[in-house]
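Written out below as structure tokens is the structure these notes cover.
Note that one protein chain is taken out, while the other chains of the complex remain in position.
Entry: chain A
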Amino acid sequence: MAVQTVTTASASTTTSAASVDLGPATALSCRECGHRVPLGPVFACEECFGPLEIAYDFSSYEAGELRRRIEAGPSNIWRYAPLLPVPADVADKPNLNPGWTKLVKADNLARELGVTGGLYVKDDSGNPTHSFKDRVVAQALEAARAFGFTTLSCSSTGNLAGAVGAAAARAGFRSCVFIPHDLEQGKVVMAAVYGGELVGIDGNYDDVNRFCSELIGDPAGEGWGFVNVNLRPYYGEGSKTLAYEICEQLGWRLPDQLVIPIASGSQFTKIDKGLKELVQLGLVEDKPYKLFGAQAAGCSPVSVAYKAGHDVVRPQKPDTIAKSLAIGNPADGPYVLDIARRTGGAVEDVTDEEVVAGIRLLARTEGVFAETAGGVTVGVTRKLIENGLLDPSLTTVVLNTGDGLKTLDAVADQGLTATIRPSLESFREAGLG
């Protein structure tokens, strides 16, 4: 292959667009104005700054054959490779192979919350680095390979840093990731252990994100694949696999209601995209569904905009224990508002106390230890039921996007029930028997 440098949509790459094999992906299309550019490491529209999304050619797929192909695929996200921007042989490449996590039928939690229509928790703590981020990074890694990058990078609130570090280690890439300096120690350790470079920035996540956006336009960032900046159109597609899995695990059926955490809002919009694709491809029967967004009150720009009836999101300075959701200037916020309203859902927020209560409730009822983002979705689910926005008689799926071991501080005040001498007498004295 003749390696050449081409400039398409103002991006320099070491691989020509024509040589890129990303399966059914055909181009990048602006979500705002529809302007199309060739596949490449670009993320914002050169006409209007709108987000670029993957355009696909699914025209050759027949529903029955596609379903059989998926069901015969591996027990990870690559079973959905025909619907993703990845080459057909993606499962043979070194990758963390995330996905196909448990859909827990949460009957005990349903009883506590008064849900009668079936309540499920999609537990993405079961991914290789214990958060949903492995799904999106897996897509970005394939794009990085296709575009000839050798360094994988990102701005992160912690979970993504670990996912990038691990994926880079497996794939033989250098990794250099940027995080706010004051993250939870657990997330710092879980990112650093993979041996890549981990850089703390003296600022919040939005400051880190801004820095990465500037680095990408500087010669110092040349040759770097930032999974959530210049590879963001590919990265985001990984969240569609949550929608695919939920529907397949429900027996190729759309849920009635989903409660999804909102940070940048990307996951929310891609789950909607995934659900719509399944309908368009004839893999599930079409019916209405409602998407609900969940934020922490200390970083609730989308919830505030939703409640005020606005279609733009005013940025906030985050102050919450739910640090994985602490994006004060969410890139996809306006789209979350559009989708929540279009589907008849809502966006709600809960206090840090309610987040902790949500973590404890899920752990106590279902044996699932969620990170703070999971506490947000459980807390918001309870609140939505209480205020009549979520219908307890319908099938509802609540997302837990990360493992509670990453955010131990949130529940660190909980400890021993009692300390006793190793004797039956002491056991009884403590009221335990």
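Everything below uses one rule, namely that a contact is a pair of C-beta atoms (placed from the backbone, for glycine too) under 8 Å apart; a residue touches a chain by one contact, two chains touch by 3 or more; residues count from 1.
By our rule, contacts and distances are computed from a predicted model.
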Subject >> Among "MoaD/ThiS family protein", "Competence protein ComFC", "RsbT co-antagonist protein RsbR" or "Carbon-phosphorus lyase complex subunit PhnJ", the UniProt name of the subunit that does not appear here >> reply: "MoaD/ThiS family protein"
Original post:
Out of A:Met190, A:Cys212 or A:Val347, which touches the unshown chain?
Top reply: A:Cys212
Original post:
Looking at A:Tyr56, A:Tyr80, A:Trp100 or A:Tyr235, which residue reaches the missing chain?
Top reply: A:Tyr235
Original post:
Which of these, A:Arg314, A:Arg342, A:Arg364 or A:Arg428, touches the one chain of the complex that we don't see?
Top reply: A:Arg314
Original post:
Among A:Asn329, A:Thr377 or A:Thr407, which one is in touch with the chain left out?
Top reply: A:Asn329
Original post:
At which residues does chain A meet the chain that is not included here?
Top reply: 9-11, 32, 42-52, 136, 155-160, 205-206, 209-210, 212-214, 216-218, 226, 228-229, 232, 235-236, 263-264, 266-267, 312, 314-315, 324-327, 329-332, 334
